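Once you've had a glance at the structure underneath, I'll fire off some questions.
Note that this complex is displayed minus one protein chain, with the remaining chains in position.
A and B are the chain letters, set down in written order, and residue numbers restart from 1 in every chain.
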Amino acid sequence: MSANLLEVKALKTQFFTRDGVVHAVDDVSFELAVGETLGIVGESGCGKSVTALSLMRLIPNPPGRIVNGTILFEGQDVMKLDDDDVRALRGRKIAMIFQDPMTSLNPVLTISRQISEALELHLKMDRAESRKRTIELLELVGIPSAKKRLDDYPHQFSGGMRQRVMIAMALSCNPKLILADEPTTALDVTIQAQILQILKDLSQEFRTAFILITHDLGVVAGMTQRIHVMYGGEIVEKADTFELFDNPKHPYTWGLLKSIPRLDEQRREKLQPIEGLPPDLIAPPPGCRFEPRCTYKRDRCSAEHPGLRQALNAKDGHETRCFGTQPGAMNGWLAQTDWRREIGSIEVLEQVKQQVAELPPEAVRAATSDVPPPPAAER
Amino acid sequence: MAASTFQETTSTATAGSGRNLVVVDNLVMHFPLTQGIIFQRQVGAVRAVDGISFFVEKGETLGLVGESGCGKSTTGRALLQLYEPTGGSVRFDGTELTTLKGESLRKMRRRMQMIFQDPYASLNPRMTVGDIIGEPIEVHHLAAGRKKQDRVQELLKVVGLNPYFTNRYPHEFSGGQRQRIGVARALAVEPDFIVCDEPISALDVSIRAQIVNLLEELQGKFNLTYLFIAHDLSVVRHISDRVAVMYLGKIVELADRKELYDHPLHPYTQALLSAVPIPDPKIEAKRRRIILTGDVPSPVNPPSGCRFHTRCWKAQKICSEVDPEFIEHSARHWAACHFPG
Partner (left out) sequence: MATITASQQRALDMNVITRKQRSLWMDAADRLRRNKAAMAGLFVILGFALVAIFADLRVGPLHIQLAPYDPTCYFYLNGHTACGGDVVGARSGPPTANPFWGANADPRFLLGTDQIGRDILSRLMFSARISMVIGFVPVVLYFLIGGTIGLAAGYYGGWIDNLLMRFTDIVYAFPDLLLLIIIMATIRNTWIGDIMGGLFLMFIALSIVNWVGMARLVRGQVLSLREKEFVEAARSIGAGPVRIMTRHLLPNSLAPVIVSMAFSVPLAIFAEASLSFLGIGIKPPTPSWGVMINEGFVVFTGTPSMVLLPAACIALVMLAFTFLGDGLRDALDPRMKL
């Protein structure tokens, strides 16, 4: 077997709703080495959270189902495990940190009960042992006077402290992989900085692999080694972190980078938003999924669905799902484009704007409706 | 006390020129905490806003940043008299708002509006878009019948929506489109001043820029003055002319945008700026972060002296004893700190 901790191949997760089949995750493949931190970036509804839930086999069924794909974790196919084995894997080998620390802790159990639950379940520790370990864990994530706060309830903690407790819970069994789904989105910047620092230290100290799922390009920039950008249920760009920010190769990534104001921006430049709306995942565009919003498109983009290929003028392993930056006879028209300056075709931009203004609201609703939330009780 | 020094420096500018549209002086907003079923007695107060002073100049955007619970949203609401301030004064174009009541206050509301944070909660789900945008027009008797319809359609066009959407309901729109509807509602009364309360934090990344651009565009078109409340320092830097930083019910620093971001004086501002992640791995690798310890204390029982001293790495004995004054350190750059810079 290979040295990879995790290999995901052709993962496809769908939700079967009354309005139709939602192609939430469509043909997603990636791998993760031991101790590596991978960023998955995208907007809400792009399938990044569903990907994480799929890895844990936590997709609520019905309406959701993993239709296809293999998930190899330490060489073992998670898809073929029975329910008991999957439960043994969750929390023990793969742990998850959710976005909202307010709702992912059980309000009627003390902090120590919640953390030691996993310890007693997976590691068969007794009360005293698990209590000792719990104190260690809380100290590790920087909770002051951990011993005293052991028997407090979640509501006695602030948001940042709760997120630390969540991290302590995730760490309790020394997992090989932690999935962090928007771990700092609900937190303030100064608290975010604290939490990110903890995660960084942990990944270095314990060689824990992380998948950091976020919409914030700033967060992944400082935290990850590699980044996958997701759009409309697919990975549209894969690159290592430096390469992605230095030499992005997909118009969607360009759009993301140009649409956010930067703290270090020198003069007040006008932001360039990505006009339009994310695609309706019940009936995604037949060609490139970003094509309806793309200002660099050509006729081919609406007719054919691009695959994920090595990009032109880029480092090895930098893959993109855009004809414009892929090699090929009719491709590569964006290989030399300076994304910071050229905004593509103005007419197309106007067309997209126009289209959005006239878009039937039903289409909008379908496109933006959230995929059913994960079952919080599963943990 | 702190306010008086600020007052001294600003009073000359305020008095005659009329450049300031809004002048806030020592504004206090406490929410009483009560106990008891029939006879409720006050057992304390959430000191959400605790004596702040600032001014907003005509045509500018003043950014108000701070972390959750620092009182920035309360400031915006107290300023618009959506809450009845506990103390202090708010003058709008020369008129004292805190003493206005009933009809005269309702009339003033025409001139100052608000854009809300949550586009899902700020639109009445049982009303059509036409009714929502038409309501302020109706309330202030600006137009009726056909004329009102026309006006609503025009407003929809102004914010970049299809004018034929008037019969639709809010749930049929995406977040960004709903926020546009909220903007159209605020514009309906042709206000001079708009409080934007975190107008983009609930939106998706790719949509945020659309709304920011819209707000900027409208400011130029209709000569608007904004108070832009946000926790995202990057956005505030982008949109604001001046920036005020709040911590636990107090404004700790106020300066022109460039000045504040280049030469922050207050340690809290410095920590805040260093904590914002920058989407560039090269810069991120080199940056030194000031990681603050602990959490923001409770506004029910704020620390004595300087409120930041419990988390400040520069804190000395004096910081826990004396509340630092809000002093102008360089031109138009105020900060409240014993050891600035």
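Here, contacts are C-beta pairs under 8 Å (C-beta built on N, C-alpha and C of every residue); 3 or more make two chains touch, one makes a residue touch a chain.
Being a predicted model, the structure only gives us computed values, none of them experimental.
Engineer: Can you work out which residue in A:20, A:144 or A:286 touches the chain that's missing from view?
Structural biologist: Candidates A:20, A:144 or A:286; residue touching the omitted chain: A:286.
Engineer: Check each of B:185, B:231 or B:257 against the chain that is not shown and name the one that touches it.
Structural biologist: Selected residue, touching the omitted chain: B:185.
Engineer: With the full complex in mind, choose from B:45, B:127, B:143 or B:327 the residue touching the hidden chain.
Structural biologist: Residue touching the absent chain, from the options given: B:127.
Engineer: Of the listed residues A:29, A:76 or A:345, which contacts the missing chain in the full complex?
Structural biologist: A:345
Engineer: Quickly run down the residues of chain B that touch the omitted chain.
Structural biologist: Counting only chain B, the missing chain is touched by 38, 40, 77, 80, 82, 106-107, 109-110, 113-114, 116-118, 121-128, 135-136, 139-140, 167-169, 171-172, 182, 185, 188-189.
Note that in this section only the chains that are shown with their structure count from here on.
Engineer: Quick check: how many Å separate the C-alpha centres of chain A and chain B?
Structural biologist: Chain centres of chain A and chain B, defined by C-alpha means, are spaced 32 Å apart.
Engineer: Once bound in the complex, which stretches of chain A touch chain B?
Structural biologist: Against chain B, the touching part of chain A is residues 43-44, 144, 158, 160-161, 188-194, 196-197, 215-219, 221-222, 241-242, 245-246, 255-265, 268, 270-275, 277-278, 353, 357-359, 361-362, 364-365, 367-368.
Engineer: For chain B, which residues count as touching chain A in their complex?
Structural biologist: Contact set of chain B toward chain A: 67-68, 160-162, 165, 168, 171-177, 204-210, 212-213, 216, 231, 233-235, 237-239, 261, 271-285, 287, 289, 291-296.
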